[in-house]
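Removed from the display is one protein chain of the complex; every other protein chain stays in position.
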Amino acid sequence: MARAVVDPLTRIEGHLRVEVEVNDGVVTDAWVSGGLYRGMETILLDRRPSDAFYVSQRICGVCPVSHGHASTMSTEDALGITIPNNARIIRNLIEAAQYIHSHILWFYALAALDYVDPVKALEADIADTYALAQAAGTGVSDFGAVAQRLQTFVDGGQLSIFTNGWFGHPAYAQDMPAELHLIAVAHYLEALEMQAVAAEIIAIIGGKFPHFMTSVPGGTTFVPTEQKLDDILFRFMRLNDWVTNTMIPDTLAIAPFYAGALEYGGGHGNFLSWGMFNTESPEMTDRYMPGGVVMTGRGLTVEDPDPAQVVEFVEHAWYDSPTGLHPSEGETNGMFDEYNTDNRYSWNKAPRYDGESIEAGPLSRMLVSYLRGVQPVQEIVDGALAALGAAGRPEVLVSLLGRIAARNLETKVVADWSLEWCNELIEAVAGGDSSYFQPHSVDQGAGAGLWEAPRGALGHWIDIQSGKIARYQVVTPSTWNVSSRDAEGIRGPMEEALVGTPVIDVERPLEACRVARSFDP
Amino acid sequence: MAHPAHYREAHPFIFVMTHWINLVSIVALTISGFYIHYPFLPGLMSVMRGMHFFFMFVLLINLAVRIIGAFTVKSATRLGTREVDTDIKNWLPQKLNRGQMWPWLKYYLFLKKEHPIGAKYGVLQKIAYLFTIPLTLAAAYTGFAIWGPTMDWGFLIAGTDAVGGPMAMRIIHYYIMWGFILFTAIHIYLANIEGTDPSKLIFKWEETEGLQFDAEGRVVGGKGH
Partner (left out) sequence: MAHEDHDAIYDLLAARGVSRRDFLAYCGSIAALLGLSEAYVPQIAAAVNRGARLKPAIWLNGGACTGCTEAIAQADSPDVATIVLEILSLDFIETLSMAQGEDALAAAEAVFEEPGYILIYEGSVMKGFDGNALRIGGITGLEELEHAAPNAAAIVAVGSCAVDGGFVMARPNPADATGVSMYLQEKGIDTPVVNLPTCPVNPEWVVAILVDVLLLGTLETGAILDKLDRHGRPKYIFGQTIHDNCPRRGHFENGNFVYEFGTEQEALGYCLYPVGCKGPQTYTNCPIVRWNRRASWCVEAGSPCIGCGSLDWVDVGAPFLNRHRDLPLPEVGNTQPNTIAGVVAGIAAAGLAVHAVGMKATGRTSGGAPYEEMKERDKKRMKKGGGE
C-alpha cells in the first residue's frame, strides 16, 4: 500500500491537492482537497443584486459567463423578471462562445499533455505527418515549421512551461505514432489561437473576457449593430470549422490509443444537469440541453431535476457552519484546523442531491440530452460510439474516456447551435425586434439561477430584501465534483472516479492526474 | 424691527454686490453641481460644466474681494451709534461678545424671552458666516481634486489618496454642497423670520430705522419701539 500525493495538481482552474492510496498498481482510495477559501458569499451581502452579477463572476476566471448568468437569473427569478427574446438569444451566444473557448482550452492546453508527449513529436517524419493528418481527416498545419520551432525550443535548453514534465512516462500510449504527437502539438498552438477567437466573441458581446459586463438582471446592455453581428457570426463560423475539422478528428484519432480509459474513471455513475441554453420556455427541462438526473445504478433513465433535493455537508471541510442545509438557507463560515484525511481536509463543501454524491459536467449534460432524445447529441454520440467500437453502448461513456469524449463532442454540438442562434438573432433584428432589456421595479424576493458552466451544474441562490442581498449561496460545478466526503463518509465524484484507476508509477501517478483533470476542475 | 442697525453704512454697496454675487454663484454652482452629479435633463452637460467652472472662479474671486473688503471697508456698526468700524470686526467674535453665546442659544430655543442686545451680528451668526470661508475653500480644494485639468496636481493627489481615492473626494465635494444648502436654508430662515428688513437692505440697499437708545441704554425710539 502506498500513498501518492499530487499537490499542486496543475493545469486546472484553482488549487487542488490529489491524494490517492495505491494497492497493487490500482487506486483504492482517494481524497481531493480544494485549497482556497475566499468567502465570496459574505462579500455580496447587503449589496445590490446587479452587483452580484458583476462580482460573483470572479469565482471562476475560466467560466465567468456562466456565473454571471446564474447570478443574474437568480435575481430575475427572485423578482419575477422575464427577459426579452433577443436577450435570451444573446445570452445563449455568449455562453456558446465561452463553452467553445473553455472546451478547446481544456482539451489542448490543459489535458492533452497527459496523452501527448511533446518530446516524442520530435521524432516525427514531416511527410508522414501530413499523410497521417490526411488519413485522420484532421487539420493540416505547417508541420515542418512547428517541428522546427519545437526543436529550436528544446535545443535552447530552457523548457519554460514544460520544465520537469513527465516526458517518456510509461503511461503514454507507446504505440501512438510520433506523427500523431506532432499533429497534436501543432494543434495545441492552433488551439491557443482558437480559444482567443472564441474569447473575442465574448468581448464583442460582453465587453471583455474573462469577466464580462453586459448580462445585467433584466436582459443585456449589448445592442447588436450590423457591424457587431458580422463580427460575431464570422468568428463562430471559423470556430465551427476548426472544431469540426480539427478538434473532433483529433479526438477520434487519439482516443483509440487510450481505449483502456473506457474501463475506469466512471465514479459513482450519478449525473446531474440543470439544463443549458434557454429556449423560449422557462422550464429547465425544455432547454437545448435539457435538465435531468441520471442515476445509472437505477438504470439508464432520466428524471427531472429537483432543486429542493440539494443539501450541503461540511463534516470534512473547513467550515463550522451548520451542515446539511439547502443552499437557500446555507451559511459560509470558514474555520481551519489541520489537513487530515480522516477528518477535515478541504475547503470544498460536500453537496449532495437526493442524498447522493453526483457528478456535474459535459458528461452529465450529454447523457441527459442523449437519453432525452436531443437529436444532434444522439447523432454525434452514436457516431463516436461506433468509431470507438462501442456502437449502441452509451453506458461506456461512464468512464474517463467517456468524460473526455463527451466534452469534445459537446463542443461540436454547441458550435453548430451557435450558428443557428446567430441566424435566429439576425432574423429577429431584421424583423424589427429591438427589445433587449426589461425594466423592473420589484425589490423583494428569493430565487435561484440554475444553470450549467462548461464544467457542470451551477446554482446561485439569492434572497433580496428591500433591494439588497440578504443571503447569497453558490454551488459551483467543482463543489459538486471536487466535493469532500459527506456525513456518511461517501466520497465526492472525483474521489470515487479515482478509485479503480490503474497507476503504473506510484511516484508519478499520471493516470490519476488524468482522471482528476477529466473533470476540468 | 428688533435690529439696531439696518442702515446703509452697515452694508456698504460693495457688500451688497458681493452678497448678490455669492447668491447667484452658489445657486448656479448648486444647480450645475446637481446636474453634473446626475444629469437630470439631457443635452446640457457642457453648458452645466461650463457654468460650474465659471461660477467656481467667480465665487473664489468674490471671496478674495470680500476678504480684502473685510480689512479695508468700514461697516461694523457700533452699539447705539451710527459709527462704523473696520468690517473684520463684524466677522470675528469680539472680546465683548464673550458670554453672549448662551443667551443667543437660549433665545432661539425659546428658553429666553427677550432678544439679546447686540450690534450688527450675534455670536452664532458671526461663527456661521466665518465658517463659510473654510467651506468655500474646501469646496474649491475637493472640486479641483476631481476636475480633469487639475486632478493630477501633487497637493491635490495627496488629498485624494488621503481620503481614499477620487470617489471619496467626489462624495466629500457633494456633501460640501449640502453644507452650503443647509447654511443657506438656515441663513434665509433666520434673516427673515423676524421680518424682512435685513433682506431689503442686503438686496435692495433699502434702509429701515434701527432702534435708538438713551445714555442709560433704554430704548427710546426707532422702528419696533
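For clarity, chains are labelled A and B in written order, and residue numbers in each chain start from 1.
Rule of thumb we're sticking to: a residue touches a chain if its C-beta (ideal position, glycine included) is under 8 Å from a C-beta of that chain, and two chains touch if they have at least 3 such contacts.
In this text the structure is predicted, and so the values were computed from the model without any measurement.
By the touch rule given at the top, the unshown chain touches A, B in the complete complex.
Among A:W242, A:Y436 or A:W461, only A:Y436 touches the chain left out of the display. Set against the missing chain, the residues A:S50, A:T341 or A:Q378 yield one that touches it, A:S50. Within the entire complex, the positions of chain A that touch the omitted partner chain are 5-15, 17, 33, 35-39, 42-43, 46-48, 50-51, 54-55, 58-62, 64, 84, 105, 109-110, 113, 118, 145, 148-149, 152-153, 156, 158-166, 189, 192-193, 195-196, 199-200, 202-214, 216, 218-223, 231, 318, 332, 334-336, 339, 347, 434-439, 468, 508, 513. Where chain B meets the chain that is not shown, the touching residues are 1-3, 37-39, 41-47, 49, 76-81, 83, 85, 89-90, 94, 96-97, 103, 107-108, 110, 112-120, 146, 148, 157, 161, 164-168, 170-171, 174-175, 178, 181-182, 185-186, 189, 193-195, 211, 213, 215-219, 223-224.
Here is the rule we use: only the chains that are shown with their structure count from here on.
If you average the CA atoms of chain A and of chain B, the two centres end up 66 Å from each other.
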